[in-house]
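Showing just some of the chains, left in place.
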Amino acid sequence: MSENHPLVPALLASYKEDPRTVHAEKMPLPSREAVASIVEDMLDLLFPGYFRLQEIEETTWVTSISDILGRVAESLGLQILRAFRHEHTCFEGKKMAGEDQARAITGNLLAGIPQLRLVLGQDVQAAFEGDPAARNCQEVIFCYPGLEAVAIFRVAHELHKVGVPFLPRMMTELAHQKTGIDIHPGARIGPGFFIDHGTGVVIGETCDIGRNVKLYQGVTLGALSFPRDATGNIIRGQKRHPTLEDEVVVYANATILGGETVVGHHAVIGSNVWLTESVNPHTTVLMEKPSLRIRQPGTSSRES
Amino acid sequence: MSENHPLVPALLASYKEDPRTVHAEKMPLPSREAVASIVEDMLDLLFPGYFRLQEIEETTWVTSISDILGRVAESLGLQILRAFRHEHTCFEGKKMAGEDQARAITGNLLAGIPQLRLVLGQDVQAAFEGDPAARNCQEVIFCYPGLEAVAIFRVAHELHKVGVPFLPRMMTELAHQKTGIDIHPGARIGPGFFIDHGTGVVIGETCDIGRNVKLYQGVTLGALSFPRDATGNIIRGQKRHPTLEDEVVVYANATILGGETVVGHHAVIGSNVWLTESVNPHTTVLMEKPSLRIRQPGTSSRES
């Protein structure tokens, strides 16, 4: 048996000193690899032929779908169980209940795929109608990162709604990593939702977004302030992100903040606008042009 | 023979209900995996020794280059054919024509590598001269995401120019995913182009960008409005993104919008500026400082 590396004792001392940042000898967290694979399988079930499962033979594709369903059912069930067990740290005596609950949640998610597809079909149509560069719905599904991020969010949101810990956030972080679009799984978003380009978009946990809303890259729907309790700690769980009613459009790099901020239906928020108050329906909000300083040639030049 | 998963009938009904979001029993779309591999091979041909092909032996590297050329020729030809066949849905009777065209396009792209390298050499030089943190040209090629995104764009643009569907967008989306830089393959961009940091940059389909232009992270060159026809549908294909003449610099998070907006040569657009009108050559446009509200200690604090 070989000896340990000479630095091992120093590391073990460090791990003992701050056990929060060590996750050994505990219930394992959900597997990152398994969750990534579940997300890819869900995309194949939602949009067969567009994602990982690209080459579908006429005679075998029903079998492929069936195989994926079986695989997700088993893998997702196991990961949900790991998430619950980890959350409750110890689950002795209630083991079977956990398994039953995990199986039920998985079954409901998969049985809900046709309903998810109805909503996602509206998202695809909204993307096609909203972007002059889109040539057809196939290009939207096949090439648009916004559609992929929204699809993954809608799956994660279903798990979030029924209280599954860790997994929803892991899923939306996979989408964030791939697309630069960061949607908290707790947000509520109506059908016909389109995010164009998308890099830098942040949608907070308690956002309420209506039907046929369109966002561009860099839009933040964030918190204005965090209520704190008497001892100065942040109070968690309150509505702190804005509400966007139906048919709202928010252009690139605009920032809309606050749980009491309501953007009325059919309102348009221009690029780079910083908004912390409610806006009436059908209103357009733009940056003032005179806020720019223009220097013509001849004056001393300066870079910013 | 095993039975199908019990949810298969419900899914098949859903797939039948919205066939736009299903891509089975059709001409296959280009393979994502193959296109990703083509992009990596092209980077190795453009900058040998910097990307995937890192360990080049003196005696064998010519053979490596030759092998990559042969591999790209075959794979790209096939993917172009898949893209064309899919676009025309059915191609019966014209099969050979499609193959000849795909082979010709592939051959032209590869034969154009020396020309692409001349342009990319100027891009590398511009990056080195434009960034005080760059220590040499090797670091720019090896470490700068902006250079990689621009190189992939230049390859995609060549395919876009000759009308190849799907593939150019797939390529620029691979770059977008990796770098956060979203350049539409239809944009026209002169040599000596440098994007520093780059996350969040969006360059629209009908942009015209001159020589030696420099952009920073978060810059949007976008559309101001979409012309619609009498029935309210967006009219596709018009010039709707700005023109940047030679030697323009645009700093972080500025937004320039509109197909008639022309930023004159040697103009400088400052950080966070929102610009929807043309700017004369040699002009500097900055945010006004007085647009800030400053609260000194003693007043009630507030977070935004």
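Which chain is which? They are A and B, in the order written, and residues in each are numbered from 1.
As a convention for this text, a contact is a pair of C-beta atoms (placed from the backbone, for glycine too) under 8 Å apart; a residue touches a chain by one contact, two chains touch by 3 or more.
Keep in mind that what you see is a predicted model, and the values were worked out from it rather than measured.
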Legend entry - With 2 copies placed, total copies in this complex: 3
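Simple rule for what comes next: only the chains that are shown with their structure count from here on.
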Legend entry - Equivalent-chain rotation between chain B and chain A, CA atoms, steps of 5 degrees: 120
Legend entry - Centre distance in Å when chain A and chain B are each reduced to the mean of their C-alpha atoms: 24
Legend entry - Residues of chain B that touch chain A when the two form their complex: 4-5, 7-8, 10-15, 17-18, 20-26, 28-29, 31-32, 165-166, 169-170, 173, 176-177, 180, 182, 184, 186, 199-200, 202, 204-205, 218, 220, 222-223, 226, 233-238, 240, 249, 251, 253, 255, 257, 268, 270-277, 279-289, 291, 302-304
Legend entry - Interfacial residue positions of chain A with respect to chain B in the complex: 45-50, 54-56, 58, 61-63, 65-67, 69-70, 73, 110-111, 113-114, 117-118, 120-121, 124, 129-133, 135, 137-139, 141-143, 145, 178-180, 197, 199-200, 216-218, 224-226, 251-253, 257, 270-272, 276, 287, 289-297, 299, 301-304
